[in-house]
Every structure is written in C-alpha cells, then in structure tokens.
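A single protein chain has been removed from this complex, and every other one stays in its place.
The chains carry the letters A, B and C, assigned in the order they are written, with residues numbered from 1 in each.
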Amino acid sequence: MNAPLPQDPEYAARCRESFGRQKAMKLIGARLVSVEPGHAEIALPYRDDLTQQKGFVHGGILGMIADTACGYAAFSLMPAGCSLVTVEYKMNILSPGRGSLRARGEVVKAGRTLTVARAEVYAEDGTHVATMQQTLMMLAGKTDHPE
Amino acid sequence: MNAPLPQDPEYAARCRESFGRQKAMKLIGARLVSVEPGHAEIALPYRDDLTQQKGFVHGGILGMIADTACGYAAFSLMPAGCSLVTVEYKMNILSPGRGSLRARGEVVKAGRTLTVARAEVYAEDGTHVATMQQTLMMLAGKTDHPE
Amino acid sequence: MNAPLPQDPEYAARCRESFGRQKAMKLIGARLVSVEPGHAEIALPYRDDLTQQKGFVHGGILGMIADTACGYAAFSLMPAGCSLVTVEYKMNILSPGRGSLRARGEVVKAGRTLTVARAEVYAEDGTHVATMQQTLMMLAGKTDHPE
Partner (left out) sequence: MNAPLPQDPEYAARCRESFGRQKAMKLIGARLVSVEPGHAEIALPYRDDLTQQKGFVHGGILGMIADTACGYAAFSLMPAGCSLVTVEYKMNILSPGRGSLRARGEVVKAGRTLTVARAEVYAEDGTHVATMQQTLMMLAGKTDHPE
C-alpha cells in the first residue's frame, strides 16, 4: 500500500508515545526507528541474552519485533482515541537470526474493523530472516492505555 | 498424539539441558515445567516488564513461550545428536494475556523431516489466551549447540 | 469447546439451508454430514476429478472442506439473521489426501465479533490428513444470502 492518508495528523507522535509504553520492547532493547503512514520500522541491536540454544536470536524474539512493526504500521492509519489488538499472525523463519536485526512492517489492507499487515525481518548483512502476515482489529473508542 | 515412544531414552535430560542454554527464556523468566514424549509445558510468571502499551503480556512474548513449548514437545521425540529448527508458526490471540501464564505444547504429527505441533497458552484463572500451530524441521547430524 | 449453547434454536436447519446454497460444495460433491452447536462435519467422497498432478486430492480441496467445516461450526453458534465471513485460515497438510475424506470443524473460541475455529481432515483409514486454524468475523444484521 503506497502512502495512504493518515486519519490522524498526529499519528507519528501517537505511535511513538504508545511504543514508549511497551515495557517488553524496552526489555529486549528494541527501538521504533521510523513510522510513516502504513509503515513502521523497528531496530533490534544484537544482545547475547536474546538468543536460543544454538546462539541465534530466538524465533519468538523475531516474532516480537515483526508483530510490533505490523502493529505500528497499522496504528499509524487509525484515528486518534482508538485501540488496536493483534488477532493473529503467521511467521516463516527464512534464515537463522544473526546479529542486529530490522523489522519493517507495512499495511496490506486497512479495513474498517480489520487490518492486514506484513513484516519482513532483515539482518545487517541484508539476509532475509523472517516474513510475517498479520491480522489486527481496531477497537473504536477503547483507549490504548491500561484500563 | 498420545504417548508416542521416544527414540532417545534420555530425551528429558536432553530437552532440559537445551532449554537451559536458551538465554532468551532466562531473560523473560520462563521455566520448562515438564517434558514428556510429545509434550512440553512452559511457565511464565507475570512480570511488569513483559507487557505492552495496555499492560497486558506482549503478544510476541505469548509467541515466545508457545513457540518454545512446541519446540520441546517436538524435540522430545527426536533422536539424540540432531537439531531442530522452527520453520513457521501461526498464533491466534484469544484473550489479553493477564497475570502468570502456561504454554502447553503437543506434537500433532512427527514426520521423518517435518513435525507439526500445537500449543495452547492459558492464564492462571483458566482463560484460554492463545493457540499456536507450528511446523519444525529436523536437521539430522547437526548439533543443538552453537557451531 | 464442549457443547456451548446455541443462540438460535433453529441453528441446524439454518446451517443446512446455507450449506445447500454453496454451489462450490455441490461442484466437488461435499455433503454436510452433521452440525451440532460449535461442531460441523463435512464428507467428501473420492472422485478422480478432485486430484492434483500426483493423483492425491488437491491441497486446495482439502482447504475447501476444512474451511467450510470451520465455517458451519462457527455459524451454528451465531444468532439468526447474521452473516459470517472467513477472515483467514492456516492449514498444514500432514499426509497426502487418499480416498474419501472427512473434515471435522470445531469452535475454539466464540467471541462477540471474531470466532476462532479448527478443523481436522481424516481419510477413511484414519490417517490424519490436514489440520486448519481459522478466524471468522460475524457481520451483524447482514444477510447470509446474495445481496
């Protein structure tokens, strides 16, 4: 989807503020690098404590950053004052996760209730590490903050 | 799949030793509670730093424990001296993740090369939080340790 | 999910009538064998014209009956006067589809808007052929008939 119009002109600040409340992203050291209408990018610097038994970045950690990249790609197109939940996602791991990673999320279709997004995870050397397809649901009038 | 015969009588020790090398599991405080042939259970005590912007356990963290529960359910049926990689997984989030969680992995079909597994994530109050379907591939003769 | 209460006492007649309007099911010779609250079963007698290049039942045909079994399992729990659409599904093929097949759909979680269901496809000799995980969305006040 190319450059859809955001419904909320303050979308970028809203996404960054929401990301800042994600303690799990802080735990793994992930940063929201950029957010544009329908797009978001997350950077994950390599850390030894993110790995699985063979020394690669854990597949679930790949899922965390891909999930979050999809989520903010979708959230950027939502109106202010709503909340977004992940309905489901499916991820293929294409290569072992080595070193620092980037997850690029993109909206495939923004519907009234449901949004479908996709994320690609790349390593610094350009290796395509994982690809995710995700469904999200907008909860109109529900706050993005803890209740 | 009910009580398939393990190929490796030392399967439980092998799974526990492998899980012990997963630094990402240590990071989030997950424990391998039990491992039986074709089954594995992971416990994740609640911690504030595992949450997303609304205060629920992050969907990616749900994925991490479900992924790992599937992985050791499958690994328990593998012969000694092999390695197992996650090919892909798909997870539906059924309810927000509140409090401490358990992920129960189970092998649906153990093939020669590919294994299909499933995991259910439950909260302490019995709420069904998530369900995952996963594909894994055995790498014969490849070590489960860092190369 | 065990024996949830149907909202519509006429659920079975409503499901059978809806299935009867599925021309694609007639094309492949599929029958709705049974429908109970949260459960539905589809039978697909073997036919040579349902096969792929190797002589097995086409993977997409497996998907058709699994998709439809999930759909009527979910539709049985819906109120009268609504419509249901498939949001997404994910299917693993566990064994080649040989001979006549059965798809058994079951609701995993019936939410207000979204329902998650699962289907298992079996061959006559008991072989587990495929397993599907699916998300459906209820469209309240939308007819199940052509508009």
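FYI, a residue touches a chain if its C-beta (ideal position, glycine included) is under 8 Å from a C-beta of that chain, and two chains touch if they have at least 3 such contacts.
The model shown is predicted, which means the values in this text are computed figures rather than measured ones.
Chemist: Hey, which of C:T51, C:S100, C:T113 or C:T127 is the one touching the hidden chain?
Modeler: Of the listed residues, the one touching the omitted chain is C:T51.
Chemist: Residues on chain B that touch the omitted chain in the whole complex?
Modeler: Where chain B meets the chain not shown: residues 87-88, 90, 113-114, 116, 135, 137.
Chemist: With the missing chain put back, which residues of chain C would touch it? List them for me.
Modeler: Listed in rising order, the touching residues are 18-19, 21-28, 48-55, 57-61, 63-68, 83, 85-93, 96, 144-147.
Chemist: State which residues belonging to chain A touch the missing partner chain.
Modeler: Within chain A, the residues touching the omitted chain are 90, 92, 94-95, 108-109, 111, 116, 118, 128, 131, 133, 135.
Keep in mind that, in the parts below, only the chains that are shown with their structure count from here on.
Chemist: Tell me which chain's centre, taken as the mean of its C-alpha atoms, is farthest from chain A.
Modeler: C
Chemist: Express in whole angstrom the distance between the two chain centres, defined as the mean CA positions of chain A and chain B.
Modeler: From the centre of chain A to the centre of chain B is 22 Å.
Chemist: As a quick test, compute the distance in whole Å between the mean CA positions of chain B and chain C.
Modeler: Chain B and chain C have C-alpha centres separated by 29 Å.
Chemist: By residue number and range, which residues of chain B touch two or more other chains?
Modeler: 90, 92 - these are the residues of chain B that touch more than one other chain.
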